[in-house]
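Complex shown without one protein chain; remaining protein chains in place.
After this line comes chain A, so read on.
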Amino acid sequence: MQPDQHEIEFTVNGTHYRRMVESRMLLSDFLRHELGLAGTHVGCEHGVCGACTILLDGHPVRSCLMLAVQANGRALATVEGLASASGELHPVQQAMHAHHGLQCGYCTPGILMTMTAYLAEHPSPSEDEVREALSGNLCRCTGYQNIVDAMMDAAARMREAAP
């Protein structure tokens, strides 16, 4: 069987791409291996762990549960796009650093993508709501408490910055 190839056009973090992809290429593998955007991590590859979470037209999704060919015409955002061009970390990244919200860091990109989108939609969450929002991202190092602390702090800082 000839590989089933498709031409797709899309943006990642505002950069426009046009590529040929085989239809069975997962979006997660495509981002890492074809575009070299290895910040998106691949964990379970069946939608459970959340490490590969990216934003599709602004909404968090599992990139291991999408085909790259489905990205045609869409706007993607990955962890590489969170910090500013000058290298200044996003407030959620700064808070994760300040509160020791990671140890091995494998789950971190997925958590950052999930929570930046969540906090943009819910600027004043309760701690319970943060835990619920985090429920689709597994972390085996931290026990989550430091991540929750980081998110509450990041939410407060972002409210101060844009009241």
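Simple rule for what comes next: a residue touches a chain if its C-beta (ideal position, glycine included) is under 8 Å from a C-beta of that chain, and two chains touch if they have at least 3 such contacts; residues count from 1.
Here, contacts and distances are computed from a predicted model.
Q: Looking only at the UniProt record of the hidden chain, which name from "Cytochrome c oxidase subunit 1", "VWA containing CoxE family protein", "Xanthine dehydrogenase family protein subunit M" or "MarR family transcriptional regulator" is the right one?
A: "Xanthine dehydrogenase family protein subunit M"
Q: Which residue from A:60, A:81, A:101 or A:125 sits in contact with the chain not drawn here?
A: A:60
Q: Please pick, from A:12, A:76, A:119 or A:133, the residue that touches the omitted chain in the full complex.
A: A:133
Q: Considering the whole complex, not just the chains shown, which residues of chain A touch the missing one?
A: 1, 3-4, 6, 22-26, 29, 45-47, 50, 53, 56, 59-62, 64-67, 69-70, 72, 114, 118, 132-133, 135-137
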